[in-house]
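Below you will find the structure I want to go over with you.
The complex appears here minus one protein chain, its other protein chains still in place.
This part shows chain A:
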């Protein structure tokens, strides 16, 4: 029997996503960064990109190897990562706390939201000189700068997520005697998790940007310091190494966020709507 024997009828054609193998997904994900790398290499090899502007990938790899073997790179990475992680931790904690307070309690929103929106609008880079005056040029000024920069994305996402938690669910849980901190921990935070993780991602990216700014404060260690030095000696290969490291940090931050999504939200269906 075919369609011909039933005029006017058609075979329904569902538009369904085909199940995709994990390896294919992984290959597609890595294709983008590899293409960038390939383009860079090609541009350098053909001479479109002169070494004065940007060193070729191979030169950069050599520079990285050189920095790695004499220990400069590992030292710089350790120092920089410590700063970023510490600052990020404080920023995330502050953003989370403020976001829950303003998202969950009306008084909190009325009191805190407008000042926070005002502070959020200040470009944190403009705070660098002020921070030097207030906190000196030590380690604390750098960590505080990163913390301040990362607080706000986390705050905005958290407040939004908390506000969007299903009201009827909250009502039901209140009727079962859940309240205050219990309600926040068991229902509100899990409900707001997608937003929290979105904030986490934004803050993580921003922490790297803030790190660069922070390491320009009279730094004697870290990747920023390495860059300043390379700049004064016109070593574009080392500069490229540092830029690449920032990029790799960004990708790693994203991987951490993806992992966190998987670990913290086991109840979420794997395939999101597309």
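What we mean here is this: a residue touches a chain if its C-beta (ideal position, glycine included) is under 8 Å from a C-beta of that chain, and two chains touch if they have at least 3 such contacts; residues count from 1.
Convention: contacts and distances are computed from a predicted model.
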| item | value |
| --- | --- |
| Chain left out of the displayed complex - its UniProt protein name, from "tRNA modification GTPase MnmE", "1,2-phenylacetyl-CoA epoxidase subunit A", "ATP-binding cassette domain-containing protein" or "Assimilatory nitrate reductase catalytic subunit" | "ATP-binding cassette domain-containing protein" |
| Among A:12, A:32, A:47 or A:115, residue touching the chain not depicted | A:12 |
| Hidden partner chain, residues of chain A it touches | 1, 3, 6-16 |
